[in-house]
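With one protein chain held back, the other chains of the complex are shown just where they sit.
Chain nomenclature is as follows: A and B, assigned in order of appearance, with residue numbering initiated at 1 for each chain independently.
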Amino acid sequence: MRKFLVALTLLSFAFAAGAETSIEQIADAHPRGQIEISNVAGEIQVRGWERDQVKVTGELGRGTNRLIFEPEGTRTFIKVEVPDNYGNVRGSDLEVMVPEGSRVTIAAVSADISVGKVRGALRIQSVSGDIEVEIFEEDVEAKTVSGDLEIRGHDEDSLLTLTTVSGDGQVTNIRGELVAQSVTGSLDIRSSELRRARLRTTNGDIELATGMGEGARFDMEAINGDLLLDILGDINAEFDIETFNGSIDNSFGPDSVRASKYAPGRVLRFIHGDGDARIRIKTLNGGIELRGR
Amino acid sequence: MQQLAGVRMTDPSPAAEVSEALLVRQAKAGQLSAFEALYRHHKGRVYALCLRMTGSRDRAEDCLQEAFVQAWRRLGSFQGRSAFGTWLYRIAVNQVLSLQRKEARQPGFVEIVDDRTQTPVDRPGPRDTGLSMDLEQAVSSLPPGARNVFVLNAVHGYSHEETARMLGVAVGTCKAQLHRARRLLAERLDK
Partner (left out) sequence: MTEQRPPQGGNGGNGGNDGNDRLLEAARRLPVEIAPERDLWPDIAARLEPPVVARPAATGWRWAGAIAAGAALVAVSSLMTIWVLEREDSRFASTTVPTAGAPSVVAPASFGPGHKLGPKYRLARNELAAGLDARLEALPPASRSVVRRNLAQIRSALNEINQALADDPNNVLLQQLLLAAYQDELAVLTEVNRMARSLPTRKEI
């Protein structure tokens, strides 16, 4: 019997190594537990559902060792295990159903990641894969080196933190607080209302179209990138806008003035409405555009 | 470093108290490093409160973070009439209460008592390790009302009046909850 089992095991390993393997695993899970998912390449798709269970289906790529699926207390670990030298390994596609209240952490190298209908806090990182996420009222943090980010909100108050080196980001329908940082990637953000926004780029462009919450604080900085702030709705803010060598183009308020006789920089400081919010926009060489009605 | 005891942060040296006042002034003036120092000083206490009241590490981390963020934002209104720690711990307790209220509203909420997210059975510290470890676990298994009171009053040493004020209940309710907590704990620990 033992020899038979050994033979069977060897066979299944050989099978896994030589071809794709279908997987299906399911386990009970805490309705608001923690899910940790790790996959090098391929795809990771996570969806929330009403069951208190985690279910993984998909295909393991050729050359992967196995899928690790470990429920442990209120945590569930899901990991595609690959050999140390994973150059020859084909990507694995995972489809993971999780309780919709779960907190999810995902780490990938080149795998694309998509998360939907998960209402707990999310922490997602892919080095070069694209990241597509739905955000509700819990915090979401998404980081990439060169992947693109697409975040779709439901107009619920939350904190969104984005970090990219060269990937571009597109954010829609968020509300609350936003922290975003890019080196050369571009960010395009649409929000109904933000209370806090901190946006920074070295050479990428940032476009932010948003309403301002009461007492809002916005802080946008670029070295060479361009910054556009389009304010929706009422404007009650104190503006502090300055560029060392770029242009300032505003559709309301006074015109910008030269910062000094000798330098090319421009400055625009004024109060609009009751000056409740504070908007600060600074660039070195980038252009600044301020729009409002 | 001395064991912190009592409701208020106490420090043997007057110099340390003076320096906290200075840190608070600096933090109010916007110096993040001063606030970080305050964080480092008080995080152990805040975390202990949050962890025991919520019974879960994840929730405790959330409440702790939220508490410090709130404290920073509201520094402007801190007048120094009470000690900074007292003010901060109140904010932390409010965060926990707000979380508990939010969770109570969710339909079908099921509290699963789990070893990994339990209070720190593997932390170093308590001398009487046998009973303390069981006690931490037993406390986190209490229903929220009794647990809140027991943690604040019996573990952290707040008076009944202070506990009642922090929890927004009458002193009588507070005492009743404490009584209930002690009874439940005695039952659970005897098993």
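Here is the rule we go by: a contact is a pair of C-beta atoms (placed from the backbone, for glycine too) under 8 Å apart; a residue touches a chain by one contact, two chains touch by 3 or more.
Just so it is clear, the model here is predicted, and its values are computed rather than measured.
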For the chain left out of this view, which of A:R62, A:R90, A:K117 or A:R196 touches it?
A:R196
Had the left-out chain been drawn, it would touch chain B at residues 3-8, 10, 25-26, 28-33, 35-36, 39-40, 43-45, 47-48, 51, 57, 60-61, 64-65, 68-69, 72-73, 75-76, 120, 123, 125-128, 131-132, 135-136, 139, 150, 153-157, 159-160, 175, 178-179, 182, 185-186, 189-190
Please give every residue of chain A in contact with the chain that is not shown.
36, 38-40, 65, 68, 77, 79-84, 107-110, 125, 127-128, 143, 145-146, 159, 161, 163, 165-166, 177, 179, 181, 183-184, 196, 198, 200, 202-203, 217, 219, 221, 223-224, 240, 242-244, 259, 263, 265, 278, 280, 282-284
